[in-house]
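Have a look at this one.
This part shows chain A:
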Amino acid sequence: MTDSERHMPSMMSGLTAVARRDLLLAWKRPGDVLNPLFFFAMVCTLFPLAVGPSAEQLTFSGPGVLWVAALLAMLISLNSLFISDFDDGSLEQLLVSPQPLPLVGLGKTISHWLTSGLPLVLVSPIVAITYRMQSDVVLVLMLTLTLGTISLSLLGSIGAALTVGLHRGTALLSLLILPLSMPVLIIGANTVSLAAGNETYSAGIWALAAYAVGTLSLAPYATAAALRISNE
Partner candidate 1 sequence: MWKWFHQLASPPHFYRIAPIFSAVLLLPGLALIAYGVYAGLFLAPMDYQQGDAFRIIYVHVPSAYLSMMAYMIMAVAGGIGLIWRMKLAHAVAASAAPLGAWFTFLALATGSIWGRPMWGTWWEWADPRMMSELILLFFYFGYMALRAAIDDTAKADKASAVLALVGVVNVIIVHYSVEWWSSLHQGQTIMAKDGPAMDPGMLYPLLANIFGFTLLFGSLLLRRTRTEVLFRERRTRWVKEMILAPEGQS
Partner candidate 2 sequence: MESLAMGGYGTYVWTCFGLAAAVLIINEWRVRARQSTVYKEIEVRIKALEESA
């Protein structure tokens, strides 16, 4: 058994332990999971009320509206990513623990995605059908949302780590994360629009997948660095 192999289980156990703990906490406080979902549904309801319910209007703007609503819902769920750990002091313990910090942060980000991104993906077909989206387009929507929300969770973890412990963090967090999330929104929403218009859309899927892989490999390090700086 090589040295690295001997360390692997313990490294991954840090990640899974953090993720499992956060998921248990989310289970005990379902409001944290449900509120962004209600928010998503409500934003999607506001839009037809504001611009009119005609079928062509809805099919035309559906992909964009759903994507913007999903982005905003992810954003409001981000605030709680590190804040409760910061308040009760467990974040400091994670920082001094022997576990590699990028993996610990990744564990928290994975549980964040499972409790915010994944539920959005699962709820999105219901809203999409009310926007008269075709079933094959709904599948594209779910695929882009899956890949996109993974990136958004990872990018968001950087912003949440930078702003943890700051007063008035919420508005600041949006200011930091929205510009970063624009590529995801542009590619995601337009890919769905292309699919809805019966055009080739595979390039967008690949771009989103590449972006997700890129953020997955880089964002945890930025998050770890940001967490250390915020807790100095």
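The rule is short, and it goes like this: a contact is a pair of C-beta atoms (placed from the backbone, for glycine too) under 8 Å apart; a residue touches a chain by one contact, two chains touch by 3 or more; residues count from 1.
Inclusion criterion for the candidates: all candidates are chains of the complex that A comes from, given by their letters.
No experiment lies behind these values; they were computed from the predicted model shown.
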item: Chain touching chain A (counting every copy) in this complex, out of 1 or 2; value: 1
item: Of all residues in chain A, those that touch candidate 1 in their complex; value: 155, 158, 162-163, 166-169, 172, 175-176, 178-180, 182-183, 186-187, 190, 194, 207, 211, 218-219, 222, 225-226, 229-230, 232
